[in-house]
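Have a look at this one before I ask anything.
Missing here is one protein chain; the remaining ones are kept as they sit in the complex.
Entry: chain A
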Amino acid sequence: MHDPHSTTLPPRRLLPRTLALLAVLLASIVLAVGLGSVFIPPAEVLGALWRGVLSLGSGAELSGNDIIVWQIRLPRVVMGLVVGACLSVCGAAFQGVFRNPLADPYLLGVASGGALGATVGIVAGWPRSSIPLSALAFALAAVGTTLALSREGRRFPPTRLILAGVVVGSVLSAFTTFLILRGEDRARQVLAYTLGDLGFSGWRDVLTILPYAVIGCGVLMALARALDTLQLGDLTARSLGVPVERLRLLVVIAASAATAAAVAYVGIIGFVGLVVPHLVRLVWGAGHRVLLPVSALAGAALLVLADLLSRTTILSQVGVVTTLLGGPFFLWLLARGRSD
């Protein structure tokens, strides 16, 4: 679909597009903080933000709509930004490292692991605060299992990785389904998790996942040049001095950590990681040094807008919105690719 050699746009064409994207991102943040089941006019949003900053210094208590802006909406929006950025960067990196346009952040069983971890916690009736930890632990364990299963000596051949990921994912999903059927009355909570929901995101949740997100995505962006070289094929990349096996392992670990963190609090949000990188490649080209950071911005904007839609319409879960938007878009991409 894309020619990896014509990857980098000249700055003259890169800059306006990126600025436009930044404007969309800012606009979506402003919209998302102002709109919701309670409408707060823009001036009041700004006032609330200002009073919130002041109260950080003085320790004064917020009241009324200030609470909604500062304690409920803003953390939710920031959570959307972080998770959207994470999923999109990981999606782009996975697609690059496996040279597979269908790869997504959940490819190696992260999502099914996270879902199983959350389900175990929910069905067992653990307190809500421990659910993300359980999701995170299971997600990482799932990727660990995938890696162990696909190992061939010191190598991790991509086909084996993907196959192992699919199998681990299916087995874990079967466990999840079993648990849901056993604990019928909690099925809705599990369903909400597997559809993704930014509902109760607070500042503490954001701060908990932020290190994983920053380090994970940071490592991926640092590997952008190597990922570019990898597009020429394993052999060529190796001959150009890229340690292909180590690169693949590093990408998988960094992306899995970031994805597991994204999944932990808000559940499994579909299609963002799959679709956003493709969208960005269409407009910005396929070079990873641009693709990864721009995907972060675009994914962040998309998820914030999707969450806004979920809060203000009957769709009610952000994962439902992203899938409804992402699915048809992806089909359009496929159809377009065929006619080229």
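Keep this in mind: contacts are C-beta pairs under 8 Å (C-beta built on N, C-alpha and C of every residue); 3 or more make two chains touch, one makes a residue touch a chain; residues count from 1.
Going forward, contacts and distances are computed from a predicted model.
Missing chain, UniProt name from the options "Carboxyltransferase domain-containing protein", "Peptide deformylase", "Acyl carrier protein" or "ABC transporter substrate-binding protein": "ABC transporter substrate-binding protein".
For the options A:W50, A:W203 or A:W332, the residue in contact with the chain missing from this view is A:W203. The residue from A:L9, A:A192, A:V283 or A:L325 that touches the chain not shown here is A:A192. What chain A contributes to its contact with the hidden chain is residues 36-38, 62-63, 65, 67-68, 71-73, 75, 127-129, 181, 184, 188-189, 192, 197, 199-203, 311, 316-317.
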